[in-house]
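Here the complex is missing a single protein chain, while all its other protein chains stay put.
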Amino acid sequence: MRRNRTLVLAAGALGLIVLIVLVLPVFLPSVSATDPVHRLLPPSAAHLLGTDSYGRDVASRLVSGGRASLGLSALITVCAAATGLVIGLVSGFFRAADAVLMRVMDAWMSFPAIILAMALAISLGASLWTELIALTVIFTPFTARVIRSRVLAVASRAYIGAARVSGMGRWKTLLVHVFPNVLPLALVQVVVLAAAAMLVDGAMSFLGLGIAPPTPTWGNMIAEGRSYLVTAPWLVVVPGVTIMLCVFLLNLVGSALRQAVDPRARTLHELQRLRTRTT
Amino acid sequence: ATQNSGTDGPPVRGGNLTVAVPTDPQSLDMVANPGQVTAQIGNMMYEKLFEVDRDFTARPMLVDNYTTSQDRLVYTFTLRKDVTFQDGNPLTAADVVASLDRWRKAHRTGQLVSPDIDSITAGDPHTVQLRLKRPRYPIIDELASPGTEIYEAKNLAGLPATGFGQDKAIGTGPYKLKSWDIGQQLVLQRYDGYKSRSEQDWGGQAGAKHAYLDTVTYKVVADQDALVNGLQTGQWDHAMPTNDQYESLKANPAVVVHNLPGGNENVIIPNFTKGSRFADPRARQALNLLLDKPAINAATGGSKDLTIETGAFASPDNKSFYSTAGEDVYRQHDPARAKQLLAEAGVPAGSTVHIVTTNSYPEFGKWAVLLQDELSKIGIQTKIDTYDFATMLGTLTKDPAGWDLTTLFFDSALTSPAQMPALTLGTLNGSSSAELDALLAQFNASTNADQAKSTVDKLQDLTWRQLSVITLSQSRLYAAYSPRLKGYDNFYRIFWNSWLAP
Amino acid sequence: MALLELDRLSVGLVTEHGDRELVHELSLDLAAGRTLCVVGESGSGKTVTALSIIRLLEFVAPVRTSGQIRFDGEDLTGLSPDRMRGYRGRRLGMIFQEALDSLNPAQRVRRQLVECYPRHLREQAEAKARALLTEVGLTDTERVLNLYPHQMSGGMQQRVMIALALMSDPDLLIADEPTTALDVTTQAEILALFDRVRRDHGTACVFITHDMGVAAQVADRIAVLYRGKLVEIGDRDEVLTAPSHPYTRALLACVPQLGVSRREGFPTISEALLDKGEVATETLVLPPHEHPVDGAPLVVDGVSKVYGRSGRSLRAVDEVSLEIAPGEFFGLVGESGSGKTTLGRMISALETPTSGTISFGAHRCTPKGLLGSEREFRRATQLIFQDPQSSLDPRHTAARIIAEPLRELIGLRGSELDSRVTELIAEVGLPADTAGKLPAQLSGGQRQRVSIARAIAAEPSLIVADEPTSALDVSVQGQVMNLLLHLRRTRTLSLLFITHNLSLVLSVADRVGVMYRGELVEVGEPEQIRLAPRHEYTRRLLAANPELPRLPEPGLLNR
Partner (left out) sequence: MTRLLLRRLRDLLVILVVVGTMMFFVIRLIPGDPALAILGPTARPADVAALRSAMGLDGSLWEQYLSWAGHVLHGDFGSSITYHQPVLGVVLEHIPPTLTLAVLSSVISFLLSVAVTSWYAVSPRNPLARALDRLSALGMAIPDFWISLVLVLVFSVTLRWLPSSGYHSLFTDPVQALPALVLPLVVLVIGQTALFVLTLRESMLGELPLAYLRTARAKGLSESRVMLRHVLPNALMPLITQLGSNFAMLVGGIVIIESIFVIPGLGHLLMGAVSTRDFPLIQGVTLFVALLFVLVNLLVDLSYAAIDPKVRVS
């Protein structure tokens, strides 16, 4: 039951963050209104989290930046995890597809990501969608490879043969027997992707490939605050801690979910609990 | 931080000075590569006929003395006799002719000066004659400008436009190239055969040069944080950090922080090309009225010490070019009027202004954001595209009407209009005009400083009328260095006559 | 003093709905150098008891134990994990029921065998490993040492498992059905080996088995478990000849015997009768053949399978030709590692033959793969895997596993599907609550029955059954056999029945084939094989078949 409590708590906290991010900006002043006189103020009653180098209120930027960051990170995670999962499953399970798909992934991955992102951003124009496409393209092969390696191991188990004897089609076997076995790993990938997406977004903005200023994202807030690390540390610490908090919560939700999708993990959990209690 | 005073003690010979530079010089050919780092390292290695002193006034360097004909069309330069290149060959007139010919063809300033030049010829091995088609007042200043370094003639034969390689990086200066790990560091070494001029030090790049340091190592440090950290931990002795770092470095007792002469002119560049929102002069006026320059400077300048609130295109240190004409226009600020003017110019509230800028210099992005904020206050929307520098240039030139505003800064210590981007920007934003050309010709035809100065005032005034650039301010540069560095003139990265206290 | 004493040992499973007792107040003891055979119903808690003694159950299932397990006077239940570890291996050795899953799939046999020895004794250990492998009948030691578990036949895996347990000469050996996957000749060798070990090292042995013949051969004492309780314990002869508990009596009555035909049905234990304390066996009366036998024969034509590349290749199946008529019950016996499973896998098109063809009706398996519609083929042909554990998806419940062919091949859905699954679970003699359990929560026999239920679900016309009853007690075995016989009576069903149980196959098959080193050396009717074996290996097989001592007449049992 502890498992459920963590799940509920972590999911609740995440939900709360999402809610704040969605609702609060409506009541906050413009995030792009600059006020050079009040720049780089430390946190105070007027500016809960201080102000940045333009004199903008960090708290309102944090909240409204969450929209782009969480939204983008969620979209990227979903897209990259889904495509990576599909490619990984297919190429791990179908030998014929594997040769081709994995070589494509290799070529894809060995192409420097910065240039890929630049080319995309410039040919499509820098925007949220470009960034989404670019990051999805960059992250997909990583997920695909990791998933594939697990699929390879699962595919050699005897129950895959048994499914064949039971007349199950290859694709359905993939879905019913292989997929659940790689799902926990996929959940880990989701956490990894979400964390990476939230951070990489900053690097993308830095390269001018991300969401255009002054729209804040947690990533570009960190990137912008970078030069004030010593004089105004809150500029980096605040969004940084927020990202870490979200990743941590996501991680909790991820492992709780894993137990929910995997009956064996449930048993293990019980076991660990018993072991920690006795002796 | 302590100020470098005159109490440096007697010079000490020996040692290595480590200097942080933001990029690899990439090429040591100052004609083919007009980059800052190339110039600053090159100034240690090469010499020109004339060099600027601390006040940016041209002083003879390789020239022993020179005469000007009555009609101001023929200049005869007598070269110093004992000068040798770092490979031991003596400096001859042929070298000067070859170098200047290449400058005329391949260097931007040279190309602008060239139409006025009739010929450059060697008289005897130690005299060079420069014939002009018409009198050109700033010609000596231009011969002291980057690109006119004297290389050996044999090294210049048959060079491609991309310039020479490091094997031909040979000059007459007090330091010569020792080693170069691309992208990592470049080491200069004292040239023992250097013959100094006999004058007292004129400061800047002119006068007597004594190479006290054995070697000078230029380390490539692109990252600002690394730059400052390395300075604090003694990884390097000298750096020129960004203005953001100024206050904290100034507060640090372990480093000396000192202003450098000259600086940068920070500009917003409106696009004159038809199709741009600022093709109409009223729109440009509106922009000028809209910009709250003090506020922008406060948010981006780093420190009051470093910001000069002036609309001039030259630094006050650059006495012959500093002009306060048009200052009233610079100080105008009236957003309401701006809104109205914009509407009149066909840019009503709700339209979108396209700003193209670069993240290669952090200030640019900031100006763009502040600009965006001010435009949004009068109901104008903005689309900001931030690229790396090369992409920005590519974007600006590929589609000349596809942008409205961009941001740049220019060196404000340049000594002739031909060198000044603010006056030669026509290729980029279509701001050239007959009036400007006439003024430039007038300047060249000046016969004395007063005449020249009055033309400079007109040029400055014209700039503020046309608004080919909208100057936000002048930023001063500063150097931060180890207290061990003595004798340093606080002049960019000039390290002859400097030594390290033991 | 007894070496091992169980004192009111209870093992309870912790679940969300409270504890469920798997073993209830079990008390028994065993002296050094003696062998205790544990027999009993499948799922009665034999494995649970064994794992509790060596305290390995707590790693895989959340359990609570009460009572005492005294080994050499020390109560094992109270030991710290560290001290308990000291007992494992050197003092307590264990042979696990499912060999394949119990070997590390990524390590060669060599490493797994010598592992428990310290590094400086590795050479000694390897010598010992070689000796043991030879002793368990794996004479090709060099090859075997270099194999990975999945490259070995079921019997080979089991023998490696045995060698592994004997590597450190334990004082007490717990052997959980150690010979189920072995042909009787090899089994005889293994039993002899156990006997030798017992004499040489004074090793005591808890020997779990379903084979009464084996029990009769090795046991000093026999314990009978039924539904988690010890119902009877005593000297071998006493238990075998004068069983006191009705369950024991019934169990003995179900044991197949050479020369007794069971073609008309096997006796099984009726729980209802048992509860009343009466004669607890009943024999199903099969319906008469009520339909014409039609359909196509299975024709195996000169099929070979070669593993490995040239140089180190192995002919697992060598030019086997064979025909099974529609409705025929064909028994296949043979030496362990002789290629039976490989042949079965080729017939069910999980493996392509290196040469030769297999045809079944319109379907043909050739070196190029399966020709024709795979779905049709699967409807017609089913395979019961030799190792049930690894052939069951660990994440699927028993019900879901059984439902799979029903959905895929027959297209059943919804309540129809549910009711058919429930039916099948009952048909193979599993309790209804099995439906919701995961494979890891089932006993070996229960898993095997899930696997059988899956195979018969689609009502195929050919079943390749690879040792389908090896982990079942004789009563359940009877039940399963009855089910197969019943199916054969009501529809056309051909069976390729691979087994090591000679008594069983000879009492029921129409024809029996004997494989030896990849070749099919003899095919004949059971009587002919039994009475007039032609091949030398067949004769050895028959000689090694363990038999029960002459049982008292059934009438006596009912007294």
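Here the chain labels run A, B and C in written order, and each chain numbers its own residues starting at 1.
We take it that a contact is a pair of C-beta atoms (placed from the backbone, for glycine too) under 8 Å apart; a residue touches a chain by one contact, two chains touch by 3 or more.
Note that the coordinates shown come from a computational prediction; the quantities given were computed from them, not determined experimentally.
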- Thinking of the complex as a whole, which visible chains are touched by the chain that is not shown? A, B, C
- Message: Tell me which of B:179, B:229 or B:381 is the one touching the absent chain.
- Response: B:229
- Checked against the full complex, the residue among B:16, B:33, B:259 or B:466 that touches the missing chain is B:33
- Message: Just to verify: which one of B:121, B:179 or B:427 makes contact with the chain not shown?
- Response: B:427
- Item | Hidden-chain contact residue, picked from the options B:165, B:275, B:346 or B:379 | B:165
- Touching residues on chain B - with respect to the absent chain: 23-24, 26-27, 32-35, 108, 111, 160-166, 181-184, 219-223, 225-226, 229-230, 232-233, 235, 360, 387-398, 408, 421, 424-425, 427-428
- Touching residues (missing chain, whole complex) on chain A: 103, 106-107, 109-116, 118-119, 122-123, 141-142, 145-146, 148-150, 152-153, 156, 181, 184-185, 187-188, 191-192, 195-196, 198-199, 202-203, 222, 226, 229-230, 236, 240, 243-244, 246-248, 251, 258, 264-265, 267-268, 272, 275-276
- Please give every residue of chain C in contact with the chain that is not shown. 51, 54, 56, 59-60, 81, 85-90, 92-94, 96, 98, 101-107, 112, 115-116, 148, 150-151, 161, 164-165, 167-168, 389, 394, 440
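The rule is simple: only the chains that are shown with their structure count from here on.
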- Based on the touch definition given at the start, go ahead and assign the chain network to line, ring, star, complete or other. line
- Per-chain CA centroid nearest to the all-protein CA mean: A
- Message: How many angstrom lie between the centres of chain A and chain C, each centre taken as the mean Cα position?
- Response: 48
- Message: I'd like the Å distance between the centres of chain B and chain C, where a centre is the mean of that chain's Cα atoms.
- Response: 89
- Note on the structure: Check: chain A positions touching at least 2 other chains come out as none
- Query: Can you list the chain B residues in contact with two or more other chains?
  - Reply: none
- Query: What does chain B use to touch chain A in their complex?
  - Reply: 224-225, 242, 244-245, 247-248, 295-296, 298-300, 358-359, 362, 365-366, 368-370, 372-373, 376, 383-388, 391
- Task: Could you pull out which chain A residues touch chain B in their complex?
- Result: 32-34, 36-37, 39, 53-55, 118, 122, 126, 206-208, 212-214, 226-231
- Within the complex, chain C is touched by chain A residues 156-159, 161-169, 172, 177, 180-181, 262-264, 267, 270-271, 273-275, 279
